[in-house]
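First up is the structure itself, then whatever we jot down about it.
All protein chains but one are shown at their positions in the complex.
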Amino acid sequence: MILDYIRAVTLLAALPSPGDLVELPFMRTALIELTLLGVVGGLLGAWIVLRRLAFFAHAVGTATFPGLVVADATGFSATLAGLAVALGYAGGVERAGRATPADGGGDHGDVATALALVVALALGVVLASDVFESGAAVDRLLFGTALGLGGADLLVASGAAALALVATLLLGRAWTAVAFDGRGAGALGLPLRVADLLLLGLIAVAAVAALPAVGALLVASLFVVPAATARLLSRSVVGLLTISVGVAIAQGAVGLYVSLWLDVPPGPAVAVVGSSLYALVTLTRAALGGMTAPLPIAEAS
Amino acid sequence: MDLLEPLQSGIERRALLEVALLGGFCGALGYWIASFRLSYPAESLAHGLLPGLVVAALAGVPLLIGGVAGVAAAALAIAIAGRDPRIGSDTATAVAVTGMLGLGGLLALRPDAPARLEELLFGNPLGVTDGDLIAAAALALAGCAALVALHRPLAAVALDGAGAGALGVRPTLVRLALLGLLAAALAVAVQGLGSLLVLAVLVAPAVAVRGHVRSPGRAMVAAGATAIAAGIVGIYASHLLGTAAGASVALALCLAAAIGAGSRSVARPGRQAVATGESGGAPRSRASQ
Partner (left out) sequence: METATAAAPALAVADLALSYDGSSPVLEGVSFSLPAGSSLCVLGPNGGGKTTLFRALTGELTPLRGRVDIDGRPAYLAQTERTRLDFPVSALDVALMGSLANGRWWLPARRSDRAAARGALARVGLEDRAEVRFGELSGGQRQRVLLARALVQDARVLLLDEPLAGIDPASRERIEALFRELRDEGRTLLVSTHDVDSARGFDRVVCLNQRQVAFGEPATALSRDALEQTYGDEIVVLDDEADGTFRAVTVQHHHH
């Protein structure tokens, strides 16, 4: 009954029926993919937010762009190409100890990373438009696609989801302790380096899984934004994880619907939906709770 | 190769002039952006202004206006996102920037929208009009004048904000001025290099000259000169190789940075890390493990 009502309303408003998400085969695939990615992004996103790895998550996705262009043009596996770049980037970042902008060493690592991303993007563009002349692929690789998702992508996303789940169960306590008090956790005997490597590596792998659906530029829409929203609403680490997954899945579904409605790729839609939700939550909290955080003029460090 | 060939074409002449004007100012400004550790905010504003550009392109309004509006919107979004102290500033910025990038993509990738997204993302120096050149020249002149006027307070605050305060220089005002210049630079430079690549012209020259010059004044000039040179090389390369102009300029700038940084560590080899005496791996008796 309610479904009929919704259908009627959406028809009147010339919106697509939400049922299309499930009835149209390619949309069904996209929905399952985004749900799986929501699990991954929600779980890992919690650690990303707690460990201040938001920039890393965005960067590792962006860095894969040239690899994706090459793979796309030559028929090589995009997943493998993405993994090679992403894991290489993660390894380099870990060795340099520059995962977060707040790390010691300050701006030098920041700047190098930012320039490396510029190089990646510029290279990708040159490869796409002038070497391979596959210019049309650029939008798809940067912003994702709903139509082009297939069984292989679902498989990769399932694998990533399973990995994220297992890792959270096994490593969650250690990651929490390290995020809470790195030095104290080290004193407790936790292998800090291994824990960090695993986390960075996992984020890299998971980001690659998300690339086909949301694109290289918008990995953070699933890996940072839902967890940030959840952080505003949760009071414990377990709560953060749960809410984060829930928000990510919901965000993916609504984003997919918007992408169907406006006929745009899913990445931008998911990003806009997610960030809008975050804005709603934070502004509501401010209005209700009278938050008095001063507007941040750029900090010197 | 005929050096004068690109100068024959009005399009490329304008492109060369544009990158020279922008490079000079943005390179010099970039030295301070790097000194004040503002590269991450600069990058965030650059990416975040995309929707402003898209709206301007869709509405047929000059991109400069879109750039200014875009920077303002991005700054507002970042400020709102960062209100809750539980969310670190880098996470909040990521949320804001992702949202803005998504918004820009959403508006630009609708089927009925004219396909100019790549230009807005990666720049189009060859699309520079005379109007754009005038704006760039005005910015470069005004901006360089401002930098000259401000360079002593900037140096004082960069070195020691608290101490500068005691000298009567107000760090907050200096930082605000710097941010204002950054916003203006981004709004104009983004036409040539695009939202995703514009950071190169701000940051790469500073990296290239770091360690090679002693005083801030000289560093500014050197950075500006490096940016101009790299920009010209980029346009020439794009002409020769037939590659996208904006991307070529960005790559040339990053190459300059790599050369500058690399030659610094060759000229002054790092100290050898040698542990003398008993090695640090001495066994530590533990009850467990």
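Should a chain be cited, it is by its letter among A and B, assigned in written order, with residues numbered from 1 in that chain.
We adopt the following convention: a residue touches a chain if its C-beta (ideal position, glycine included) is under 8 Å from a C-beta of that chain, and two chains touch if they have at least 3 such contacts.
Model, not experiment: these values are computed from the prediction.
Of the candidate positions A:185, A:209, A:225 or A:270, contact with the unshown chain belongs to A:185.
Interface note for the absent chain: among A:221, A:234, A:259 or A:275, the touching residue is A:234. Residues of subunit A in touch with the missing chain: 50, 170-171, 173-174, 176-177, 179-181, 183-190, 231, 234-237, 239-240.
Criterion: only the chains that are shown with their structure count from here on.
Per-chain CA centroids place subunit A at a distance of 25 Å from subunit B.
Only residues 49, 52, 54-55, 57-58, 100-102, 106-107, 110-112, 114-115, 118-119, 121-123, 125-126, 129-130, 135, 138-139, 142-143, 189, 217-218, 220-221, 224-225, 228, 231-232, 262-265, 267-272, 274-276, 278-279, 282-283, 285-286, 291, 293, 295-301 of subunit A touch subunit B when the two sit together in their complex. Only residues 34, 36-41, 43, 77-106, 109-111, 117-118, 121-122, 161, 172, 175-176, 179, 196-197, 199-200, 203-204, 206-207, 241-244, 246-248, 250-251, 254, 257, 289 of subunit B touch subunit A when the two sit together in their complex.
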